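Missing here: one protein chain of the complex. Every other protein chain is in place.
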Amino acid sequence: MWNQRIFEVLMEMDLLQRFEAYVASEKKIEPKDWMPDAYRRTLVRQISQHAHSEVVGMLPEGNWISRAPSLKRKAILMAKVQDEAGHGLYLYSACETLGVRRDDTIRDLHSGKAKYSSIFNYPTLNWADIGAIGWLVDGAAIMNQVPICKCSYGPYARAMVRVCKEESFHQRQGFQIMMTMAGGTAEQKAMAQDALNRWWWPSIMMFGPPDQDSPNSAQSMAWNIKRFSNDELRQKFIDLTVPQADLIGLTVPDADLKWNAETGHYEHGPIDWDEFKRVVAGHGPCNKERLEARRKAWDDGAWVRDAARAHAEKRASRKSDSNTAAA
Amino acid sequence: MNARFEYLLRLGDDALILGQQLGFWTGHGPVLEEDIALTNIGLDQIGQARAWLTLAGKTEETGRDEDHLAFFRDQSEFRNALLCERPNGHFGDTITRQFLFDAYAVALHAGLSTSLDPEIAAIARKSAKESAYHLRHSRAWMVRLGDGTEESRRKIQASVNDLMPYVGDLFHSDDVTREAVSAGWGTDPASLRHPWESTVAEALAEAGLDRPGPGPEQTGGREGKHTEQLSFLLAEMQVLPRTYPDASW
Partner (left out) sequence: MEHKQWPLWEIFIRSRQGLSHRHVGSLHAADAEMAVENARDVYTRRQEGASIWVVPASAITASSPDEKDVLFDPADDKVYRHPTFYDLPDEVKNM
């Protein structure tokens, strides 16, 4: 008995070693391959959080579909928010390859057990917010997501390839809204600046806590689930975005922001991580509304889902009855 | 009166109001797949609205474009059928509204595809493919909900009963439509009633739902006489262009 246990542990160690070497050589893991439990758990947590973020992320922008200021903008916004639903769906599917049912994943969101990106707990207050979300939030998301296209878990990587391909118009449409408004009437420019003021800090918080406070990062990097550190990506985002703001005549709301010619990077002011923690803990301006909206959609839809299933079952049994009768 | 302009407004406003209403489902559907499906239909409706309203603006020759027509007309200037402005309600209400409309749109677009007016025919031919798909989607849901559970049957039957009195506008003939028919660029709405009836009757039968008997109908949309719902809908839709009339977006 004892020998058997030792044998299993040794086997497991061997597998783990082989697994880590395999992943380190940039090879992919597929659903039914052996994987360490912690790897599976990390993936389920990350992919489901990601899926929830896409789905909750539909809400703040969805708010403005009815008020889009032109029919073209309305169509673009609908197509964009619809893409987010698609992205949620691809990611829930990737999660399902790890043996987690979508309904259960969704239940964890609704119970508050699962997290989603805090950024969506901020309100969209004027039309420029739609621009700011596309430009900054999607911009930050793309920066986070492109490396995941090479992640070691095949289904996640493939879902991200699709997501990134579709996301590429999202940031552009957002920037175009901002550019138009920044170059528009005085009121429009004020709205654009107001939106940038409110979305800037939450956007740079999207890259997660600073590296020294990010406990899971090292393991995720070793497993090729994560490819760059939070701070690296944040810096890259800031370096790319600040000149874009300058270009359209908007001011990034950071008094300490300055270009460092030596490092070739922007230096930024302190980030209010207390606010970040508050919002993650559920005390952001819209946490309650967002979850309630998701729960309501799910609960209101229950009779529809039940009906479709009942109909499919009835039809299948009618068909098998008629087949039996024919035979 | 510019009959072609009036006629095109009716086509455009039906699509616009439906598209506006379907947009509310994005993010709130019963399942993600259905969010995506309803948004696709909404996008088709907005696309059709843009095409019809652009053509209406050109016809009118006073320089109004699609956005001007969508955002700067008051409710009494809208020409959509009353059916289109009925509230979204629950999923079954939205599906029933869409189904009753799709059954009409398929017949309408088929008719307009042979319009003597090449611009109208071109938009209709593109729209015909879309409405055929919409009908397939809404009809399948009518059957699922009618045949599904006790609860779904009860709900969808109530939706049918509630909405049926509002279909009259779709088949309303007047001077505008008579001119459209005699000039050869439009269809006679009254002639669409028969194909519509048979599509609806067949689907309701398959869904195990009752076709409510003929009763008094609510009409007036084609003349700009609307229900209370429309002005709320427009207030929300038009808020930005009305508040900042000098801005472009």
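Think of it as A and B in the order they're written, each chain with its own count starting at 1.
FYI, a contact is a pair of C-beta atoms (placed from the backbone, for glycine too) under 8 Å apart; a residue touches a chain by one contact, two chains touch by 3 or more.
What you see is a predicted model; the values in this text were computed from it and never measured.
Checked against the hidden chain, the listed residues A:Leu89, A:Leu109 or A:Ile225 yield one contact partner: A:Leu89. Of the candidate positions B:Asn40, B:Ser115 or B:Ser159, contact with the unshown chain belongs to B:Asn40. When the full complex is taken into account, the listed residue touching the unshown chain is A:Glu166, out of A:Glu20, A:Glu166, A:Asp239 or A:Glu275. Touch with the chain omitted from the figure is made, among B:Arg50, B:His90, B:His137 or B:Lys155, by B:His137.
Although one chain is not drawn, its touching partners on subunit A can still be listed: residues 30, 32-34, 79, 82-83, 86, 89-90, 93, 96, 101-103, 158-159, 162, 166, 302, 305-306, 308-309, 311-312, 315.
Touch with the hidden chain on the side of subunit B covers residues 31, 33, 36-37, 40, 136-137, 140, 144.
Here, only the chains that are shown with their structure count from here on.
Between the Cα centres of subunit A and subunit B there is a gap of 35 Å. Across the complex, subunit A is touched by residues 16, 19-20, 23-24, 26-36, 39-40, 42-43, 46-47, 49-50, 53, 66-67, 70-71, 90-92, 143-145, 147-149, 151-152, 155, 236-237, 239-241, 244, 246-249 of subunit B.
Those residues of subunit A that touch subunit B in the complex are listed here as 55, 58-59, 62, 65-75, 78-79, 81-82, 85-86, 88-89, 92, 127, 177, 180-181, 184-185, 187-188, 293, 296-298, 300-312, 314-315.
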